[in-house]
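Have a look at the structure below before the remarks.
The other protein chains are all here in position, but one chain of the complex has been omitted.
Then we have chain A:
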Amino acid sequence: MAFRLPAIMKTTAARLSALYLLLFALCAVLLVFYMTSLSARMLMVQTQETINEEVQGLARGYQRGGIPVLVRVVEQRSRQPGANLYLLADPNGQILSGNVQSIQPGVLQREGWTELPFSYERYGEAAGRRQSAETETPTEVGHNAIAVVLRLPNQMILMVGRDLGEPERFRDVIQRSLMLALAMMGFGALLIWYFVGRRALKHIDGVSEASRRIMAGDLSGRLPVTGAGDEFDRLSENLNAMLARIAHLNDGLKQVSDNIAHDLKTPLTRLRNRAEAALSGKKTGADYREALEGTIAESDQLIRTFNAILMISRLEAGYSAESTDKVDLAAVVHDVVELYEPVAEELGVGLESSVAGPVVVNGNRELIAQALSNIIDNAIKYSAGAVEKPHVGVTLQRDGDEVRLQVSDNGLGIPDEGDRARAIERFVRLEKSRSQPGSGLGLSLAKAVMKFHNGRLDLLPGNPGLSVLMGFPGSKDA
């Protein structure tokens, strides 16, 4: 336990507790001093009042009958038990009467209130202490008291006082109980500090330990959540959510690298073989030129694929408001359809669009045009196998809160639902389309674009053929 304390000291909770404890102790000590001095002063005032009353009583006796009555009253009162002290002495300080046997020297020489408590010894008590009195100095023996010293007209000395034992005891009791309370509170604070600090430390250690595990490569690991719903739980939950996002991105990255490895290796091998073949055997200049041109064409295709992969990853990384603006989808449809119209015509495919008026959404014009061109490009390619006259139709309409841009062809379509879902995945080229040129990334890119726009890309069965739906979120006033 002792070796863990320094570690506890390093936690914020422990540092705060220590600071509070210090402040609290300071306040408590001040309070104790204040209380004790206040109570001492109050008791002193009370004591002096009592003495004054006694003096007045004696003064009345003296006025009634002079010295004899005074002496009698003193002797009478001296016999009563209590804290009051009476003493009558001759002008030289020789004790004549009263209940005081001996007194600290010098006290009787000064008239008025004694400035400091003095020590004295009572009659009767002294008997019990006879034996020890020989070894002790008189000042150390006996009790403390305060008194008022008066000199009578005949130069005799009258002293009236009161023992301080009771107020001193009272002060001690207050002081002791305060100290005890303080000690208990301090101990409690230490205890709380220790447990709170250790709890915090345990939590933090758990988080640290889990993070270390995760950093070591186990991305499926999660931070412990105790279920207490406290700030540690909230922290862990947020960190877990972050980890889930990282794991998701990591999976995506892994999938891309797998796909790259798989799909880029083939063209790279082809590229290499072509170069190798160009070097072997007897070749003319024209042969070399042809080989090099083929190599460049192959590299261009590779670069294109690579760019598409990068673009998809970047789009999936998230939406950025700076790259979007208000886009008129109708204009984009018009542009892209016009761009593809000659190609479609050359392939004998009818390409038509039906758009009613401008439809404005928030988005990136370039990306939307690229996605649409990929989809139209696909549609033209795959409608070429249609039974009737090949045809591709592009429609744009608003449906409630969604703006639907749909490209339908009347080709063979993708009858199987599972195949349709797979067609959007990266690099997937369904068996029937393997013979067509392309990277297999067209639809994936379109999907990434739609995801970037918080929209959707769905492949729907046409009648016949395939219908690709790009759904944009868009209210009327967007």
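Everything below uses one rule, namely that a residue touches a chain if its C-beta (ideal position, glycine included) is under 8 Å from a C-beta of that chain, and two chains touch if they have at least 3 such contacts; residues count from 1.
Convention: contacts and distances are computed from a predicted model.
A.B. asks: One chain is missing here; what is its name in UniProt, given the choices "Two-component system OmpR family response regulator", "Hydantoinase/oxoprolinase family protein", "Quinoprotein dehydrogenase-associated SoxYZ-like carrier" or "2Fe-2S iron-sulfur cluster binding domain-containing protein"?
C.D. replies: "Two-component system OmpR family response regulator"
A.B. asks: So one chain is hidden, and I want to know which residue out of A:Q370, A:S408 or A:S467 touches that hidden chain in the complete assembly.
C.D. replies: Answer from the full complex: A:Q370 touches the omitted chain.
A.B. asks: Of A:E168, A:E298, A:D335 or A:D458, which residue touches the hidden chain?
C.D. replies: Of these options, the touching residue for the absent chain is A:D335.
A.B. asks: Using the definition of touch stated at the top, determine which of A:G442, A:G455 or A:G474 touches the missing chain.
C.D. replies: From the options A:G442, A:G455 or A:G474, the contact with the absent chain belongs to A:G442.
A.B. asks: Among A:L164, A:L243, A:L271 or A:L315, choose the residue that contacts the chain missing from this document, as touch is defined above.
C.D. replies: Touching the chain that is not displayed is residue A:L315.
A.B. asks: For chain A, which residues touch the unseen chain?
C.D. replies: That gives, for chain A, the contact residues 293, 296, 300, 303-304, 307, 310-311, 314-315, 320, 322-323, 335, 338-340, 342-343, 346, 364, 366-367, 369-370, 373-374, 377, 438-439, 442.
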